[in-house]
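A single protein chain has been removed from this complex, and every other one stays in its place.
The block that comes next holds chain A.
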Amino acid sequence: MKNLTLIKMAVAALFFYSCGSGNNEETTSSSAPDTAPEVPESIAEGKGIGEIEEVNLEEELDEDMVKMGKAIYDMKCSACHKLTDQRVVGPGFQGVTNRRKPEWIMNMITNVDVMLDEDPAARAMLEECLTRMPNQNVSVGDARNILEFFRNNDVEKTGNKDQANS
């Protein structure tokens, strides 16, 4: 619990910093030693950065969660992300659970502003897509439902899921 609080504070500090300094990369890196001392462990582990530290997945999909996840996707995500591998505004979701750890996916959904500033993989995608993913104010619970929907989509599209979760 203490750790979580500390991490949250660090996240808050980072967010505050990045918010205050805009998107100027040079400024960020030159003054980084003062405010963001080192790459957080979670980023190094490919889990991204944010509230989600550990996600335990059951092998079997929860159909109710898949349904709820789809409803949120339809309303808040589908304008920019297709369920295929086609990129429109943002990347297509096909195979996302085979590429990214569940913690990374959920942090990207719930903590997008910090992810886009601090996580190298998220930043690389921003450079590719050139549109900042908006904060859609998705709760942690809803993000978990969306993750379940992604896993279902990956099984349907690729026959596989959770391949990045090892």
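General remarks:
Convention: contacts are C-beta pairs under 8 Å (C-beta built on N, C-alpha and C of every residue); 3 or more make two chains touch, one makes a residue touch a chain; residues count from 1.
As a working rule, contacts and distances are computed from a predicted model.
In the listed set "DNA-binding protein YwzG", "Sec-dependent nitrous-oxide reductase", "Peptide/nickel transport system permease protein" or "enoyl-CoA hydratase", the entry agreeing with the UniProt name of the missing subunit chain is "Sec-dependent nitrous-oxide reductase". From the options A:V39, A:V89 or A:A124, the residue with contact to the unseen chain in the full assembly is A:V89. In the full complex, chain A contacts the hidden chain through residues 20, 70, 74-76, 78-80, 82-84, 88-89, 94, 130-132, 134-138, 156-157.
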